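Read the structure below first, then the notes.
Left out: one protein chain. Kept in place: all the others.
Going by the order they are written in, the chains are A and B; count residues from 1 in each one.
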Amino acid sequence: MSKVVFDRPHALSDVPLHYCPGCTHGIVHRLVAQTIDELGIEDKTIGIAPVGCSVFAYNYFECDMIQAAHGRAPAVATGVKRSLPDKVVFTYQGDGDLAAIGTAESVHIAARVENITIIFINNAIYGMTGGQMAPTSLLGQVTTTSPYGRDPKIQGNPIRVCEMLATLDGTAYAERVAVDTVQHVNATKKAIKKAFQMQLEGKGFSIVEVISSCPVQWGKTPVEALEWIRTDMIPHYPLGVYKDITANS
Amino acid sequence: MTYNILIAGFGGQGVLFAAKQIASAGMALGKNVTWLPSYGPESRGGTSNCSVVISDEEIGSPLVIKPDCLIVFNLPSFEKFEQSVKPGGVIFSDSSLVDRKSTREDITVHYVPASGAASDNNLTGFANVIMLGKFIKETGLFDSEKFLNHLIDNIPPSRAALIDKNRSAYTIGSGL
Partner (left out) sequence: MAKVLMKGNEAVAEAAIRSGCRHYFGYPITPQTEIAEYMAKRMPKVGGLCLQAESEISAINMVMGAASAGVRAMTSSSSPGISLKCEGISYIAGCDLPCLILNVQRGGPGLGGIQPAQSDYWQATKAMGHGDLHLIVLAPSSVQEMASLANKAFDLADKYRMPAMLLADGALGQMMEPVDLDGIKAPEAVCKPWATCGHDGKRKKNITNSLYINPDDLEKTVIERFARYETVKANEIMYEEYLTEDADIVVVAYGITARICRSAVAMARAQGVKVGLFRPITLWPYPYEALGRLADTASRFIVSELNMGQMIDDVKIAINCRRPVDFCGRTGGVLLTPEEILNAILGGKK
């Protein structure tokens, strides 16, 4: 007798994803869907898609979905959650959406202690529009809008979102993870599940920052891109739990 | 008939409260009324004025530019609005605070030492109600007792302690 050991999660729609070859969005989508399945919450979850590469996320999850304006997903999520406090609400946002145009919304969703989960994809680049500098682009990183490398005197410094949001009293859980290795993917799964669980327990605002790759806009092969996460991204964005109000001190 | 009232003073002198009492009494009589405050950037200490229109007809503009009756609680307001009063109109001026006589001969002016009477009678902060007493007495716009009762009824339960002071102030004003 054969036994199914690996399958598409029910909460992940059975449609082709539009992401580029080697992009890690697909992995994170799967981890979110798997979490929704394991927690049995698809029927009461509302997801908010951003503007950016993951704009079509509303097509990829089987729960109810809303597509928000650029950066405004946390505000839309707040409107949903405050109307339906018993439902599970998450946003899925990239670095431009969350840490540039939507910085105010990201900070205040935490300040208000909204019982909402943000899945934050940090790949240090604007993928959808074709490789422009992101608020999280590294110093020296070449992009189409920092063609001579990001210079702090001209383009300023990259933002560390988890560290910043962890300073806010309303943040219940903030963890940075990566999806460059199997081990890290497993850790990411664990973090995402914990964030949703904390929402179910009414603990408050949770964010999981996922260091992701963008081989196409980074100008690397998928393997080189995963390597660059290790050599360049993680040293600037150290992995780990930045806040966890449930942890033993 | 339409009666236009303009009340003006410093913020905190109870201009808006006094204006509201007049509008509210007009409403109770079944009249059309409007109450329109000036509003500016400062919350305290700035000049404040309020337009009240009482009419048997539908009210057009809620903004009183040529008042039938002007009530002023400070000199800047007296200077600003004295000339705007309609011929045949009336001014009530708090003479404790406005050291100025009107030069106009086509209007009636009542110099009412409302603020002085308030401090003399341990009623600081109630010069506006003293003025209302005088205003109703002189204009006969409403029945004085009904107006006072209406004013008392409008005091919220949380401010019930102020009922007696309002009554005293109103009575003093009626006697000035």
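Throughout what follows, contacts are C-beta pairs under 8 Å (C-beta built on N, C-alpha and C of every residue); 3 or more make two chains touch, one makes a residue touch a chain.
Small disclaimer: the values here were computed from a predicted structure and weren't measured.
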Hidden partner chain, touching residue among A:76, A:211 or A:226: A:76
Sites on chain B contacted by the missing partner chain, in the whole complex: 20, 23-24, 27, 32-37, 39-41, 57-63, 65
Missing-chain contacts mapped onto chain A: 42-46, 48, 55-56, 58-59, 61-69, 72, 75-84, 87-88, 104-105, 107-108, 111-112
